[in-house]
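This part shows chain A:
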Amino acid sequence: MTPDVALPLLVLALPFAAFLLLAVVGPLRRTGRPAGLVSIAAIAISFAAALTVWARELVAERTWGWIPADGGPIATVGVLVDPLANAMLVLVTLVALLVQVYSLAYLGDERPGALGRYYTYQSLFVFSMLGLVLAPGFVQMFVFWELVGLCSYLLIGFWYERPAAARAAVKAFWITKLGDVGFIVGIVLLWSATGTFEFTDLFEKAQANALAVPGLATIMFLIYLGAVGKSAQFPLHVWLPDAMEGPTPVSALIHAATMVTAGVYMVTRTEPLFALVPEVLTLIAWVGAFTALLAATMACVEGDIKRVLAYSTVSQLGYMMAAAGAGASPAGFLHLLTHGLFKALLFLAAGAVIHAVGTNDIFRMGGLFRAMPQTAVVFVVGTLALAGVPPLAGFFSKEAVLGGVWEAHLTGPFLMLALTALLTAFYMFRVVFVAFFGRAHAGGHPHEAPWLMRGPLWLLAILTLAVGIRLALGGGEAHEEAPGWLPPLSVGLATVGFVLAWAMYQRGAVDPARVAAVLRPLDYLARRRYGLDGLYAGVYRGIILGLSRLIGWIDRYLVDGILNALTALTLRAGDALRYIQSGRAQDYVYGVAFGVLLLFVWAQLWRR
Partner candidate 1 sequence: MAWHAIEAFIVLNVLLGLVAYVTLLERKFAARMQSRIGPYYVGRPHGWLQPIADALKLMMKEDIVPATSDRAVYNLAPIVFLVPCLLIFATLPFAPTLGVADLNIGVLFFLAVSSLEIVGLFMGGWGSNNKYALLSAMRAVNQIISYDLPFIFAALVPVVLAGSMQMSSIVAAQQGLWFVAYPLIGQLAFLAFVVATLAAENRVPFDILEAESELVAGFRVEYSGMKFALIQLGEYAHMLGTSFLGALLFLGGWLGPGPAALGPLWLLLKAMVIFLLVTWVRWSFVRIRVDHILAISWKLLMPATLVLLLAAGFVVATRGAGGG
Partner candidate 2 sequence: MIGLSSYLVLAALMFSIGLFGVLTRRNAVGILLGIELMLNAVNINLVAFARFHGDLLGLVFTLFTLSITVAEVAVGLAIVIVIFRVRRTVEADRLDLLRW
């Protein structure tokens, strides 16, 4: 094995080893905290390895045959290491490490067995995500894609005793599966058109213009559907807010930094392919922008702090997709990285708040700045970053995205994204003002989180800041073509959002209710999530219930009917025929004689 891929393989192997250890060795798993420590140790080493890989800027590919066939294997497994994957590796392992450390405190009250189970899932999830990141071809990617989906299901449903959690897990699983159907069909179609699953081969062909297969647009659209499901794009975004039923660290890990970005990562990874089909790209951009706006409006009326963050995530994912659709996938990827950091920060901070207050409802918080100043500070840092205030990380990446979209001459999406930027600042500061600076509510004595939780928070906050400063100093290569008016516009939008939030929720200058009354239809729609959930539920119920009724009718009247008819016939026949059994031996002899006669007749008439 070349040393090139040894380190990435180590990154991949360690979480899997931890998972195997925890899954197989039941006693260890049931100890709870030690199990967590095992997992954390594995991910820590893994993180160190990933950091080394990243620092060395390793580029390597190594594959092993998997499904053998004549003339080389059909599918391979292996690792593909390039800057894209390196960055992803670092992000995933970093966030996972911090989340796992954080969880040790956050889930400290869980039973040891449940905690062990949690870390088992966590390890498996990290392994799956890393496998997805390192995938050198579509098949491996799909396998890990599904594994990620499975882990997401397991983690969302971690508190499976709660019906809401169980429902949310199933919902997340099924809705992402809708997209996955398109994904796998697309993969197979692509394979039948080109004969390979390997990214490298595909990119070479794309570069050599050897990919002019008919229906490529359809194929890429189908593949994009997978990203739609995974990255919670409209209209399959409905699972993500519900997924907040899982533990908050889980949300931080998989619904902010890792799993939901898999779609974006996939699109970015296969960008050379998507580049061949501009119409799909345009669609991606429009859908992304629309998703961003839609989610932002819903976030504005949401009272649950985690759901606000969830909508925000959807919204930011829309940003990334829009960037990818606009051909500015580096910008989108940059936003992915920075967003991964500060959204994890926000989630974890929100988790600390929830941990302290015992509720998700921001209107039952308030005045928390005094109770837990450190948490408030890092939350504000995250908010600023998300709102796009320089010199924090979010500013640069968001600006890059906007610039990319503008460059692509996608005016509609650009406008929507700009509006989204405003709304983002608004709803984030709304949370900040209501939860941290508003009048304190009685009930409980909120206190600062333990250092196990605070440590990751500070680390993330510092990283957010550091990355921002690094981007400011180094000058992101993404925004070199951006027009000069873009930074001021961006900052201006953020400021407007901030001022609106301040005016409405801090100063009380504008009554939120009156605003809601003015924007009544919009408010009404946003509060009801634009009826999408209802629509899905309706369609689902309609189809399922209709089908059930149909099947029920068939079962009751057709299947049962036939059976009933048969049984009735059998009974009647038995009633009628039992008189044959007279119990008298001689009557049976008659039967034998008739049988013999029949044989005679048969033999004499037909046999000749």
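With respect to how the candidates were assembled, all candidates are chains of the complex that A comes from, given by their letters.
In the analysis below, a residue touches a chain if its C-beta (ideal position, glycine included) is under 8 Å from a C-beta of that chain, and two chains touch if they have at least 3 such contacts; residues count from 1.
The model shown is predicted, which means the values in this text are computed figures rather than measured ones.
> Name the candidate, out of 1 or 2, that touches chain A somewhere in the complex.
2
> Which residues of chain A touch candidate 2 in the complex?
That would be residues 578-579, 581-586, 589-590, 593 of chain A.
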